[in-house]
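The block that comes next holds subunit A.
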Amino acid sequence: MQVTEYKPKIVAFCCNWCSYAGADLAGNNRLAYPAEVKIIRVPCSCRVNPMFILRAFQRGADGVIICGCHPGDCHYTSGNYYTRRRMALLFSMLNYLGIEKERTRVEWVSAAEGAKFAATMNDFVQTVAALGENKRLEDLRCKL
Partner candidate 1 sequence: MTYRQEPLMPKIGVVTDIRIDTPDVKTFRVVTPDGKKAFEHKPGQCAMLSIPGVGEAMFSITSSPTNTEYMEFSIKKCGCLTDWLHAMEPGQQITIRGPYGNGFPVDTEFVGKNMLFIAGGIGLAPLRSVINYVRHYRDRYGKIDIVYGSRSKDDLVDYNEIIHEWATDAGVSVHLTIDREQEGWDGHVGFVPNYVKELGFDTDKIAILCGPPIMIKFTLQGLMDLGFDKTQVYTTLEMRMKCGIGKCGRCNVANKYICKDGPVFRFDALDELPDEY
Partner candidate 2 sequence: MRKIAVAKLDALFAAMAKTHTVYLPADGADGRAQYTRWEAGVVYSTALNTVRSAKDFFFPQTENLMDFKMEGKSIELIDTRDEGEDFIVFGVRACDVRSFDVLDRVFLAEPVDSYYAARRAHGVIFSMACTRPAETCFCKTFGIDAAEPAGDVACYIDADTLYLDAKTEKGEAVLAALGLEDSDTAAVDAQKALIRERLDALPLSGLSAAAFGGDKLDEYFERPEWKTLSETCLGCGTCTFVCPTCQCYDIRDFKTNTGVRRYRCWDSCMYSEFTKMSAGQPRLTQLERFRQRFMHKLVYYPANNDGIFGCVGCGRCLSRCPISMNIVKVMKTLGGKNV
């Protein structure tokens, strides 16, 4: 009997200097994580506009994760501090609107944390998969 497993769509924004390198390291070390995760490279986590996150949900993403350098380690000194504030407020707002709070996450992953990257993605995919499809913040037209 074949069961089609529900596979969430995950968009991961990774900063070029830490998290994208961390993802590369996960690859170098062959640390597996689900293929549902697709990474978009941005120079810094602070490049991620809340509009991109909403866009992802509109287009059918089930979860969006933003990865950046650890606070204090930003290649641009302060970028991830702004990310932290923006996302704190945005996520709090999404939660306030009743959007499942587990669908969004910010995680700090350094270039050395290949294992953390893989573990984070494994956990995030699992969490989102448990929620099921994103229904509250979707644009049905996209699924035509």
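Picked so that all candidates are chains of the complex that A comes from, given by their letters.
Throughout what follows, contacts are C-beta pairs under 8 Å (C-beta built on N, C-alpha and C of every residue); 3 or more make two chains touch, one makes a residue touch a chain; residues count from 1.
Quick caveat: nothing in here was measured; it's all calculated off a predicted structure.
Q: Taking the stated C-beta criterion, I'd like to know which one of 1 or 2 contacts subunit A in the complex.
A: 2
Q: Name, in rising order, each residue of subunit A that touches candidate 2 in their complex.
A: 59-60, 141-144
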